[in-house]
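I have placed the structure first, in the form of structure tokens, so that the comments after it can refer back to it.
Removed from the display is one protein chain of the complex; every other protein chain stays in position.
For clarity, chains are labelled A, B, C, D and E in written order, and residue numbers in each chain start from 1.
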Amino acid sequence: MPNERFERGMARLAEMGHNSPIVSMLDETAPDMAKYIYEFAFGDIHSRPGLDKKSRELVIISAIASLGHAPLELKSHVNMALNIGLTRQEIIEALMQLTVYVGFPTAINAIFTAKEVFEERDRS
Amino acid sequence: MPNERFERGMARLAEMGHNSPIVSMLDETAPDMAKYIYEFAFGDIHSRPGLDKKSRELVIISAIASLGHAPLELKSHVNMALNIGLTRQEIIEALMQLTVYVGFPTAINAIFTAKEVFEERDRS
Amino acid sequence: MPNERFERGMARLAEMGHNSPIVSMLDETAPDMAKYIYEFAFGDIHSRPGLDKKSRELVIISAIASLGHAPLELKSHVNMALNIGLTRQEIIEALMQLTVYVGFPTAINAIFTAKEVFEERDRS
Amino acid sequence: MPNERFERGMARLAEMGHNSPIVSMLDETAPDMAKYIYEFAFGDIHSRPGLDKKSRELVIISAIASLGHAPLELKSHVNMALNIGLTRQEIIEALMQLTVYVGFPTAINAIFTAKEVFEERDRS
Amino acid sequence: MPNERFERGMARLAEMGHNSPIVSMLDETAPDMAKYIYEFAFGDIHSRPGLDKKSRELVIISAIASLGHAPLELKSHVNMALNIGLTRQEIIEALMQLTVYVGFPTAINAIFTAKEVFEERDRS
Partner (left out) sequence: MPNERFERGMARLAEMGHNSPIVSMLDETAPDMAKYIYEFAFGDIHSRPGLDKKSRELVIISAIASLGHAPLELKSHVNMALNIGLTRQEIIEALMQLTVYVGFPTAINAIFTAKEVFEERDRS
């Protein structure tokens, strides 16, 4: 049952060129999680005014990279960040900045994940 | 023995109106840590081109907030972020954005820490 | 602007005897966070069928205790867990069980936080 | 040298239909770790009265999922949880509940890990 | 009911001059946790041959400091480490080394916790 929040989330993700398999991977096992991603994560939160899309993606990339254990989600956001105009250099700078706050291994692994995204985009 | 990196870090922190007690609290017990904060954290990393100061502070605030256990350091960066022109609303938006990626308790506690900074600034 | 999700979340929290100061502490600084707690955290998620309230509280207490850095939120859920009929012994057993999975210090600190709740309830 | 605690742990794991390769993978490199899993993790802690098996497994699944970096151990406990009568729906509900407390990426990855277990069981 | 493992743990803690309030704080709420600290944490694990006491304390201090949210437990182990002959400088060096692997805020906070221990010992 689509609703305003769901459609705002869908539109937001479309604007950012979202094409991660995460949502479809949830469909079978936990379809309501996909719904909450659209409604809450992107319809409620990401669509809020007060902070532009690029800044939101820097904040998100920093948070997921700091977790250290979610490369699939990090790749999805590195891709969206590039789609909305953040440069590869800006993303790498953000990840290098993390070194000071979460340490070298976590920052380096995030750089490797970003590198995978860059290489996938270069190949396609 | 001051050096170019140390002085660049000192200058960078001065530009951001740094006045946290962290560095002086280290002086007695681990004076070289203070040196590394100036030289590496701010002289090498924070001073890099390729990402502006405001974006760096959003990335840093996101990372420290995601750790969840470093309110003193978070307060220091919320203060510097405000000093260089990020608004209270932008900082709160960044912390609300974290809810999706690190959960409500961690994001809420970071908001409480930011609130303390706002109240301290209102009183002074 | 109240809505069905908001009211379902309010009702759910009322059923669990919620009286933590967290929501009111957010009111001034991040009022929409309070709204999302009602709408999403309790209106959407906690109110879902498929898992009873006591089981949800055990899952939540385990997750917040595992974070290790959110005693205010842990206290709120220990209180609600007791209000809906989980016993002190069951909560302590759950926290002792965590020892195996997140280590002694994190489990012990959660036990200390639960102990504070027990003592507050004994005094009132 | 088997002992009462070791045997209680072995029996407990047998009751839960344990068949993870973790213990045998430890045998060569750290055989005493396998012993501590039997004696302490399952002989001392998991066998305690005061909380039933299903509740313990919900607590454990929540804790391991919250760590975010231990899919092998999470799979082992999702399997045991199903063996003792927790339903797939209950496990997915528990993992969806985590979204609020540890964020979407960590909860989603745990759902993907549970999905792998479900698929493995469907194939065998 | 004391047993060999319990007594070995007690003896081990006595050798290290343990005087943290943690164990007695558990007595009322979770007395079996105190038992497991003696039996498993110190009777089984800490008493193992193959790594000397000082090395074990460096490993433990590194792990608790890396958690970032357990200052009470960190203080207990910094005290024991000093009691068995690790120097203040060695402990501070270990915590400075952490900077590279877990980031500045977590390492700095651990240094502040160690500093509290040093000051308490200087006063007594």
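By our rule, a contact is a pair of C-beta atoms (placed from the backbone, for glycine too) under 8 Å apart; a residue touches a chain by one contact, two chains touch by 3 or more.
Please read all numbers here as calculations on a predicted model, not as lab measurements.
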With the full complex in mind, choose from D:L13, D:L51 or D:I64 the residue touching the hidden chain.
D:I64
Where the complex has a chain not shown, which of E:R5, E:R56 or E:K75 is the residue touching it?
E:R56
Residue ranges of chain D at the interface with the undisplayed chain
22, 25-26, 28-30, 32-33, 36-37, 41, 63-64, 67-70, 72-73
Contacts of chain A with the absent chain, listed as residue ranges
68-69, 92, 95-96, 99, 103-109, 111-112, 114-115, 118
Which parts of chain E face the unshown chain closely enough to count as touching?
40-41, 45-46, 48, 50-51, 55-56, 58-67, 73, 89-90, 92-94, 96-102
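Operating definition for what follows: only the chains that are shown with their structure count from here on.
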Assuming a repeat means more than half of the contact pairs shared by residue number, which candidate in B-E, B-D or A-E repeats B-C?
B-E
Centre distance in Å when chain D and chain E are each reduced to the mean of their C-alpha atoms:
28
Centre-to-centre distance between chain D and chain C (centres being mean Cα positions), rounded to whole Å
23
Touching at least two other chains at once: which residues of chain B meet that condition?
41, 63-64, 67-69, 73, 92, 96, 99-106
